[in-house]
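A single protein chain has been omitted; all remaining protein chains appear in their positions.
We call the chains A and B, going by the order they appear; numbering starts again at 1 in every chain.
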Amino acid sequence: MLRCASVLMCLLHVLHTVLGAAISPKPIIINGTYINPELGKYHARLRTLARSCLEIRDKHGVTQDGMYILSTASGTYYQAFCDMSSAGGGWTLVASVHENNIRGKCTSGDRWSSQQGNDQHRPEGDGSWASTHTFGTAEGSTSDDYKNPGYYDISAQDVSVWHIPNDEQLSNWTSSAVLRYHTESGFLRDTGNLYHLFKKFPVRFGAGRCGSDVGAVSPVVFDTGDKDSTADLYGPSAGGEFESGFVTFRVFDSDRAAMAMCSGVRPTQCSPQHYCIGGGGYFPTSDQCGDFTALDRSHTHTGASRRLTESAVLLFYR
Amino acid sequence: MLRCASVLMCLLHVLHTVLGAAISPKPIIINGTYINPELGKYHARLRTLARSCLEIRDKHGVTQDGMYILSTASGTYYQAFCDMSSAGGGWTLVASVHENNIRGKCTSGDRWSSQQGNDQHRPEGDGSWASTHTFGTAEGSTSDDYKNPGYYDISAQDVSVWHIPNDEQLSNWTSSAVLRYHTESGFLRDTGNLYHLFKKFPVRFGAGRCGSDVGAVSPVVFDTGDKDSTADLYGPSAGGEFESGFVTFRVFDSDRAAMAMCSGVRPTQCSPQHYCIGGGGYFPTSDQCGDFTALDRSHTHTGASRRLTESAVLLFYR
Partner (left out) sequence: MLRCASVLMCLLHVLHTVLGAAISPKPIIINGTYINPELGKYHARLRTLARSCLEIRDKHGVTQDGMYILSTASGTYYQAFCDMSSAGGGWTLVASVHENNIRGKCTSGDRWSSQQGNDQHRPEGDGSWASTHTFGTAEGSTSDDYKNPGYYDISAQDVSVWHIPNDEQLSNWTSSAVLRYHTESGFLRDTGNLYHLFKKFPVRFGAGRCGSDVGAVSPVVFDTGDKDSTADLYGPSAGGEFESGFVTFRVFDSDRAAMAMCSGVRPTQCSPQHYCIGGGGYFPTSDQCGDFTALDRSHTHTGASRRLTESAVLLFYR
C-alpha cells in the first residue's frame, strides 16, 4: 500500500523510484515487467538538462565524463560531450578544428577558414568563428569539423583545448591526446565566449596588424604535455617565433592576413601562419589559406610535426 | 495522503503537478529536492508535440514564439521555430535561402541551385526544392542554408516570408527584419506544400517558358515593409520588370532557365534573374547560376540593394 502525505510527496516517491531504477546498469524485472535500462540512462541524462556542463556539475553534482543533453537560451536542445574530470570538470566540448586535407587550400572541408578558395572579396571567409552556423557531431569531432550551439550560447570564462589524433574514438580521447591544456585566467569573462570574442575581434583580412591587434591571450595550465613538448610539436624553426605556455585568439601576419587561434603559444614574430590555425578567406600568400594555414610546409623546418597536423583541435568552454 | 477516485484520476493529479511545476520559471525546492527548471521547460515543449506549429496553436493553445518539437508522418522528430505572433500565429519556419558568396556561381553553399557549377547536364541542379534532403538548423538559418523535415511533411495553405540580415540571432529577427509578408489566399491548398508544388512544377532548365509556365502566384499581406519598400529593395531598373505585392514560385527567363521564388513580387517581363532566387543547375548566361542568381550585379542599376542581398530569406508554412 502506497500512502503519501501529499500529492507532491507521492510524486517524489514515484520519481525517485523511477529514476533510481533507471540508472541501474542491469535489466530490472519487477513482477515480470521489464524496465528498459537504456531508457533509464536516457532519463538520468535528461534529468540534468542544463545550459552547460558546468551547470550540470554545479547544480546536479554530476562527476562522470560523457554525453549530456543541453539547451540554448532559445530552447534548442543538443547533445554535447562533458569533461567532468580535468581540473575540476564542468567543461563543455563546443567545437573542433579538423584538417581534412592539408594540401587543400581553402577547399571543401575548410569550414574554419573558407571553402570557396583564397578570395580577396571574402576577407572573412566562411565566417564560422562568429556565426551561429553549426555542423558535425561530438562523436565525429576527430574526423570532421564540429561546432555545436554551445559555441555561441554558453557563458564561459575559460577554455580547454585538446589535440586528439584524427579518427580517434571518444573513449580513447584522453589516453591518446597529443596535447591538452586549459586556462584559469577567466579571459573570456568580458566577452562571454569565443563567438562574441570574434564578433568584437573579427577574423578578417586587413582588420588589424601583426602585434598591435591581438584579440585575446591567456597563459595556460598543461594537462597533457608541457611548454617544451608544445614547442616541439611545431617545427624547429618556428620555435623562435612564439612563446610557449599560452593560447592566443585572433592574430595577423605581416601581410595583414587574419588567423583565429594559436594553440599553446603566443606569437612574438609576424609569421603566425606556421603555428596558428583557422583564418579569414584571404591570404596574400595563397598557399596559406586553409584550416591549418601553413602548418604543413612538408613537415620540414618551419612545418609542424605530423603528430600535430594529423590531430583535431577540440575546444571546450567552462 | 494522496487519494484518487481511480488510477486515471491519480495519474492526472500526478501529471498536473509535474507539468505545473515544470513550466515555472524559477527553481523549485520541494522538501529539499531540487526540481530542474530546464527539464520543466523541456517537458512543457514536448507536451505540445505535433506535426506543425499550427497544430500547436490550435490543439494546445500555445501563443508564445520559440522553438518547439515537431514530428513527421513517419515519426522523425525535429526542432522548429514557431512564429505564434504574426497574423494570428501558427507559422512553422521550414527553410531559409542564405547566400554565402554572391560572387560564387553555383559553388559550395549554393544548395538551393547547384553546388556543382553551371552544368547543362544537371538541369535541376541539386534538386533541393523537391527533395527530402534536409540541412542546417533554425538558430543558424541566417548564417547558412536551412531546410527541415517540415518543408516536405507539413500540410500547408499559406506561406510567410522574412528577409533577415545575415548572421542575425533568433531573438532579434523580428526587430531587424528587412521585409516580412504572408499570403492569405490559401494558394498551397492544392499541392499541400512547396515540396509537392515543386514536384509538380520542377525548377528545371527548359521545363517551361517565361510567362506561360508560372508554378504559383499569390498576393501578399505585408507585416514589415510595403509594396514600395519592396520594389526599392530590388534595383532601380528592375522596378519596371515586376509588380510588387505578390510572391511567385517557379518562373523561367527568356533563356528557359528556371528560378524557384520571386519574393514580394511577380514578374511582368522575362529577366527574373534580377529579383528571383533559387534555381536549376543550368543558366545559359553562366554568371546567373547561384542561390541569389544575378541579384548582385555590383549593386548597380539592375542589381538589388545590399540590404536584400545580405539578408537570408526565411520561409514559413501555415
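As a convention for this text, contacts are C-beta pairs under 8 Å (C-beta built on N, C-alpha and C of every residue); 3 or more make two chains touch, one makes a residue touch a chain.
Just so it is clear, the model here is predicted, and its values are computed rather than measured.
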item	value
From B:47, B:227 or B:307, residue that would touch the chain that is not displayed	B:47
Touching residue (missing chain; options A:142, A:193 or A:309)	A:142
Residue of A:52, A:74 or A:100 touching the missing chain in the full complex	A:100
Touching residues (missing chain, whole complex) on chain A	1-2, 13-14, 17-18, 30-31, 33-34, 36, 38-39, 41-42, 45, 66-67, 79, 100-101, 103-104, 107-109, 136-140, 142-144, 167, 169-171
Missing-partner contacts on chain B, residue numbers	2-12, 14, 46-51, 59-60, 71-77, 108, 115-116, 119, 121-122, 126-127, 130-134, 149, 152
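Simple rule for what comes next: only the chains that are shown with their structure count from here on.
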item	value
Inter-chain centre distance, chain A versus chain B - centres from mean C-alpha coordinates, in Å	30
